[in-house]
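As you look at this complex, bear in mind that one protein chain is not there, while each of the others sits in place.
The chains carry the letters A, B and C, assigned in the order they are written, with residues numbered from 1 in each.
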Amino acid sequence: MFVIDCPNCGPRDQSEFVYGGEAHIARPTKSEDMTDAEWGEFVFMRTNTKGLFAERWWHATGCRKFFNMLRNTATDEIHAVYRIGEKPPKVDADLPATPAGEASIGSGNDAVKIMRADAEAGS
Amino acid sequence: MKRYSALELIRQGLTGHRGWDRVWRKPEPKESYDAVIIGGGGHGLATAYYLAKLHGMTNIAVIEKGWIGGGNSGRNTTIIRSNYLFDESAAIYNHALNLWKGLGQELNFNIMMSHRGVLNLAHDEGEMRQLKRRVEANRLNGVDSEWLDAKEVKNFCPSINISGDIRYPVLGGTLQRSGGVNRHDGVVWGYARAADAMGVDILQQTEVTGILTDSGQITGVETTRGTIRTPKVASVTAGHTSVMAKMLDIRLPVESHPLQALVSEPIKPVLNCVVMSNAVHVYCSQSDKGELVIGAGIDAQLSYTQRGNLDIIEHQMASLMELFPIFSRLRMMRQWGGIVDVCPDASPIITKTPVKGFYVNGGWGTGGWKATPGSGHVFADLIAKDEPNRIAAPFTMDRFVSGALVAEHGAAAVAH
Amino acid sequence: MTAPVRRSPLAHRKPASAPDDLLHLSERAFDAKIVLRGTPDILGPALAEVAGVEMPEPTRSTTSDRHRLLWQSPDEFLLLGPKDTELALLDALQAALDGAHVQIVNVSDYHTTLVLAGPKARETLMTLSTLDLHPRGFTVDQVAGTTFGHALGWLVQTADDEAEGGPVFEILVRWSHADYLFCELTHGARAFGMPESKPLSGELMEI
Partner (left out) sequence: MSGTSRVQGRGLVDRSRPVTFRFDGREIRGFEGDTIASALLANGEIMVGRSFKYHRPRGIVGAGSDDPAAMVQVGDDAAATDPNVMVTTQEIHAGLQAGPQNCWPSLKYDIGVLNDVFMRFFPAGFYYKTFMGSDRFRWLNWMTFEPLIRAAAGLGKAPSKPDPDSYESVNRHCDVLVIGAGPAGLAAATNAARSGARVILVEETPHLGGSLLASDGDTTTIGGKSAADWVEAQKQKLSENPDVTVLTRTTAFGYYAMNFVGLIQRVKDHLPEHQRDAKQPRQRVWRIRAKQVVLATGAIERPLVFNENDRPGIMLASAVRTFLHRYGVLAGKRILIFANNDSAWQTAFDIRAAGGEVAGIVDVRRDLDEGLALRALKAGISVHPRTAIVGTHGRHRVDSAFVAGLDDGGNIRGTRSRIECDLIAVSGGWNPNVALFAQSRGKLKWDEGLASFRPGQSWQEERSAGACNGTLDLADAIAEGAKAGMEAARAADFTVRAVKQPAVETDAVQTLNLVPVWQVPSGLPREKTKAFVDLQDDVKASDLQLATEEGYDSVEHAKRYTTQGMGTDQGKTSNVNAFGIMAEARGITVPEVGTTTFRQPYRPVTIGALGGQHVGAHFMPRRGTPMHDWHRAQNAIFEPVGDWLRARAYPKAGESFQAAVQREARAARTTAGLLDATTLGKIDIRGKDARTFLNRVYTNAWSKLAPGHCRYGLMLGEDGMVSDDGVTACIADDHFHMTTTTGGAASVLQKLEDYLQTEWPDLDVWLTTVTEQWAVAAICGPKAEQIVASIVDGIDLDPAAFPFMTWRDGKIGSVPARVFRVSFTGEVSYEINVPATYGHWLWEQLIAAGKPHGLTPYGTEAMHLLRAEKGFIIVGQETDGTVTPGDLRMDWAVAKKKGDFIGKRSLSRSDTMRDDRKQLVGLLTFDGDHVPMEGAQIIGTADEPAPPVPMQGHVTSAYFSPNLGRSIAMALIKRGGQRMGETVWIARNGDKPVPAKIVGYDFLGDAKGEAA
């Protein structure tokens, strides 16, 4: 379970929060001018990043505020929280070496160990 | 391929089991293939098998970044049923169910397909209405499905608690007798062995790291073992579907979440069927080896870690106690997680893409195991003919533009 | 028509105690409770004037002789006052904040207050709460909106651990969760000899 550092209330157990999905998807203001495809893009399409990912959380039981969080979805490491409207800060993260690969440590995906990583364990 | 049989087992038993063939080769990647399938899960291997068997495409490769079956295929609770609400879903899942029936024999590999029956329980008026609607739709679609009242539920599955005292009493449920469970690893291995025997190269420990195109047409893939040329690339990567699509700058309506499951210690048979309940959130069956196999919930956040939180398991166990108080003293032996690719309408994507020669099969979320043969079958058809067939057609990406979702999510109790 | 009777959600529960004053659990119903939405700079003067309380720091509460003001979010505060003062408070606050971009809502009946006091209060709460409730982690006047098992509530510590009788916690819990929480707390404290209250159940649900 995560401990999430609410920008207003401080570190709290994940059970107090509601996940709010991908961050920084602005609702179109001129939807009437959009094609069906463009609108479908807004409603349904997601980047679903493996790696550093900006997402929203809602502190449902506490301050009831939405905020943003930068998390490495390949390791679940939380790198930063920041307020709605702010830009994601720059952080260093242990990102997967290849698009579908695993971070050098912490991914939890021992099950899809790649040969070369196996060999590394020996050294 | 040496055929498996009881006789062969005895023959080998007498000679020290030294004469078995390798289940699949360990080929070096060729320079080029007629098609490359990314993802050596059940769906990917089934796709390869049907491409080779039904479409004569044998110069193909299945590329798997880890070991085959190491994705969701190796970590699901193997619940198989086809009692979906909408015609489109019923069609594809029932297609799969029919293929499951003879699959062990067809593959010459015992996949332990056990048609022991799947119960879906209703605990309130809303669920009763939904499930009855489903039973009726199923019946008219030719899907085996029946309604049981609470007593009939108890008769069919004696270990369930149908007492009226519990928080959400069992009011009734649906039963699909042809539903059940099977041995997930066996399915993966059976497909792999059969596909390999027809010449399909299964490349394990090979990760696709890039997809090559030339003026909007697929030309090959980059892998951790070099570049492979091919005019057709099919992604069947479940949790990693978005990652694959991103290589071609395609966004998909998919989010990848951890989904957990667990097994209890093995015990003598106590649960004779599959039990699923949405309101109380229980998915449970007992494996042939004796463990209770219990599906837990999905974590809200997306994650690629194949792990999940303890509280999900705790809630799950509290729920299990509602329906099966006699399981309280059993013990959880192992818990694990997978990465499921969830679509907003809880239906899969089987589609061509704007890039010619790039096909995507994914979005099966928490419930794609049951579709494995059907999914592979129709996807092979799509890859071979470059057009979705009747069963696959409703599942293209177009629906997220037009709005013609196959909204099992809103309409029915969908999970596993 | 009979004279109005106010009934609290836990009217059917008697205060419960564990032996040796290890723990006391009771309901304090009918506090006046007003939610104030607005920024502290706007609310501050009005609250000082009407209730004599200062604006609390985040996750803290402040008190005056009759009132307690709980921080709930940067723009949300909960004012507690004596029984039957909510309408007067409402009027006074409305007058003091007339025209400002604020919201003032009477929620006196939304919550009731559970008072949990005694040396075993922290341990009891920790059967349900994921907060760090060690005296180093949670101190007097601290406030947290959180979960207690399946119930939601606002927790505030109102007396110090060193105080006679040990620490005192108050939980503001909504009507429909009050019985559940009361019973969970007695259940969690059974090891200290607390008599257990069983959650209400037995509603007929089968036709």
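The rule we apply is simple: a contact is a pair of C-beta atoms (placed from the backbone, for glycine too) under 8 Å apart; a residue touches a chain by one contact, two chains touch by 3 or more.
All figures in this text were calculated on a predicted structure; none of them were measured in a lab.
*Asks:* Taking the complete complex into account, tell me which visible chains touch the one left out.
*Replies:* Even though it is not drawn, that chain still touches A, B, C.
*Asks:* For the full complex, which residue in B:Y50, B:Y84 or B:W189 touches the chain that was left out?
*Replies:* Of the listed residues, the one touching the omitted chain is B:W189.
*Asks:* Footprint of the hidden chain on chain A, which residues?
*Replies:* 1-3, 13, 18, 20, 26-29, 31-32, 34, 36, 39-40, 42-43, 56, 58, 60, 64-66, 75-76, 84-85, 105-108, 110-111, 113, 118-119, 121-122
*Asks:* Contact with the hidden chain only, please: which chain C residues?
*Replies:* Looking at chain C, the ones touching the missing chain are residues 1-9, 12, 29-30, 35, 37-38, 87, 101-103, 105-111, 123, 126-127, 129-134, 136-137, 149-151, 174-177, 179-180, 183-184, 187-188, 190-191, 193, 198-201, 203-207.
*Asks:* Considering the whole complex, not just the chains shown, which residues of chain B touch the missing one?
*Replies:* Touching the missing chain: residues 4-6, 8-10, 13-18, 20-26, 66-70, 74, 87, 104-105, 107-115, 123-126, 128-137, 139-142, 147, 161, 166-168, 183, 185-186, 189-190, 204, 264-270, 279, 286, 288-290, 307, 309-310, 313-315, 317-322, 325-336, 344, 399, 401-405, 407, 409-411.
Here is the rule we go by: only the chains that are shown with their structure count from here on.
*Asks:* What whole-number Å value describes the gap between the mean CA coordinates of chain B and chain C?
*Replies:* Computed from C-alpha means, the inter-chain centre distance equals 48 Å.
*Asks:* Would you kindly tell me how far, in whole Å, the mean C-alpha position of chain B lies from that of chain A?
*Replies:* Roughly 26 Å, centre to centre.
*Asks:* Suppose each chain is reduced to the average of its Cα coordinates; what separation in Å results between chain A and chain C?
*Replies:* Spacing between the chain centres: roughly 35 Å.
*Asks:* I need the residues of chain C touching at least two other chains; which ones are they?
*Replies:* Answer for chain C, listing residues that touch two or more other chains: there are none.
*Asks:* Hunt down the residues of chain A that sit against at least two other chains at once, touch-wise.
*Replies:* Answer for chain A, listing residues that touch two or more other chains: 15.
*Asks:* What does chain C use to touch chain A in their complex?
*Replies:* Residues 58-59, 72-74, 76, 130-131, 144-147, 152 of chain C touch chain A in their complex.
*Asks:* For a test of understanding, state which residues of chain B touch chain C in their complex under the given definition.
*Replies:* Of all residues in chain B, those touching chain C are 150, 164-165, 169, 171.
*Asks:* Which part of chain A faces chain C closely enough to touch in the complex?
*Replies:* 8-10, 12-13, 15-16, 61-65
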